[in-house]
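Then we have chain A:
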Amino acid sequence: MKFKVGLTALAFAAGLASMVPAAAQEKPSSLGLGIFTFTSGPAAAYGMPGKNAADLMIDDFNAKGGIEGVPVKPIYVDEAQGAQGVIAEYRRLAGDPKNQVMVAALSSANCLALAPIAEQLQVPTVGWNCDTHQLLIDGKSKYVFRPNGNTIPEFIAYAIYLLDRKPDVKTVAIINPDYAFGHDGANIFKAALKALKPDIQIVAELYPKMGSPNYQTEISRLATMHPDVVFSNLWGADLENFVRQATPRGLFTSSQVILALGETILQRVPLPDGVIVGVLGDGWWMSPDAKANAETAKFAEDYKARFGEYPVFPSIKMANALIYVKAAYKAAMQKNGGKWPTRAEIADAMKGSTVATLTGTTHTRADNDGLVDQIVGVTVKSPDKPFPVIGDMVRYKGDSLMPKADQDPIAWISTLKPEFVKTLPKPGSYK
Partner candidate 1 sequence: MSNTVIPLLLDSLASAALIFFAAVGLTLVFSVLRVLNVAHGSLYSIGAYVAASICLFIASRQLSPYLSFVALLFSAVFVAAILGPLIERTLIRWTYGKSEAVQILITFGLFLMLEDLQRMVFGVQSLYEDAPVRLLGTSQIGGVVYLNYQIFLIGMAVLVVIGLRMLIRHTRLGRLITAVVADREMAQSIGIDTNRIFILAFSLGVFLAALGGALAMPTSGVAPGLGADTMVLAFAVAAIGGLGQIEGAAVAALIVGLARVLAIYFVPSLDAVAPYAAMLVVLLIRPYGLFGAVTARRI
Partner candidate 2 sequence: MQPILEAKDLHVAFNGVKAADGVSLSIHDGEFLAIIGPNGSGKTTVLNLCTGYVRPKSGSVHLDGQDITRLAPRAIARLGVARAFQIPQLFSDQRVIDNMMLSLAAKDGLWTMMRPLETEARRAEAEALLGLVGLADDKNRISNTLPEGHRKLLDIAVALALKPRLLLLDEPTSGVSALERFPLMEALMGALRQRQITALFVEHDMDVVARYANRVLVWNAGNIMAEGHPDEVFKDQRVLQSVVGVA
């Protein structure tokens, strides 16, 4: 009896399984986008501006009829639940053919975890904040795209800017978060300094655990070393805590500090003048290019009106990633004669594309890696804003700091010569 029931159920299930709809070529009623970011925990300080920007952009898309006439439905996934939950959610979302594209993810750990799954499930996945150079290093990605720069140009840019601004630097200390981004950032920065100014000494390397609230001991340790330069790519609430704890203890006056993600906290934590900061790409809403773009200015004002503060570069990265997705749909439909594209066609359209963003352009190379410019500067007082802004800026061309697609990045950095710095634009040249 039971056996019979089991068999019937099996047959029923098999029948159902064969009914999975064929690839849709009709325009669907809505387009689902899985958007992965941190919406809780210490990393939310960085992740929420991304989500806010996505909310704003998608509302804007939908007000204008959506993407190619199809309204966009974002589904947010909180990365704070850990790799396991993130992967489960990714699989669940990918299981629904309506969710054609994933915008994932913020943390490099999640990017690296999702990338093979994206390839296996053949879902176009746009790394909106996946900067780790390990992501696309094998050059075989078909479905994973990164419309940003990667960690290589981002951290070489700081080395070059530092050497331009402070050519006599002798000792450097590093305090980075204890995971790939922190270690990669440190390795690239060290390699670049070693190639460009071989006599520089690294006097301390601290890697506090991500999410540590307290940096007092680390600050004491840095203070006892008296380094010329303190470099950090801490971010999110960690960065806020570090700055708040380090400022009264004089770290910013005794050393030249570089905060690679400093722009994200300008509006929240008072930073002294002269701190080297940047935006890991070209995504500063007040850059000359951004100011010249009416769309960007409107985005910034809408953002301020809705969320109470101006966008920070994670917001711009998210907005640019969505613009990139939208452009891919347009290109794909042009190519296939106006039919609603499949996932494969969308991925195809992303390959090799050049897309104008809010703050510049992003060109997707053959290895799916993006080329974007790098903006670096120092904090200065603003005449019209109640918080410091970036001054004395330089904008390095995206391809000038990138190795070729098949080159080992660290090996490429070691081939750089001190003269390389002279070939690049100088601080203050970007006005």
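Here, a residue touches a chain if its C-beta (ideal position, glycine included) is under 8 Å from a C-beta of that chain, and two chains touch if they have at least 3 such contacts; residues count from 1.
As a selection rule, all candidates are chains of the complex that A comes from, given by their letters.
Just so it is clear, the model here is predicted, and its values are computed rather than measured.
Chemist: In this complex, work out which of 1 or 2 touches chain A.
Modeler: Here, the candidate touching chain A is 1.
Chemist: Give the list of chain A residues in touch with candidate 1 in this complex.
Modeler: So the residues of chain A in touch with candidate 1 come to 39-42, 44-45, 48, 80, 178, 204-209, 211, 213-214, 216-218, 220-221, 223-224, 237, 240-241, 244-245, 248-250.
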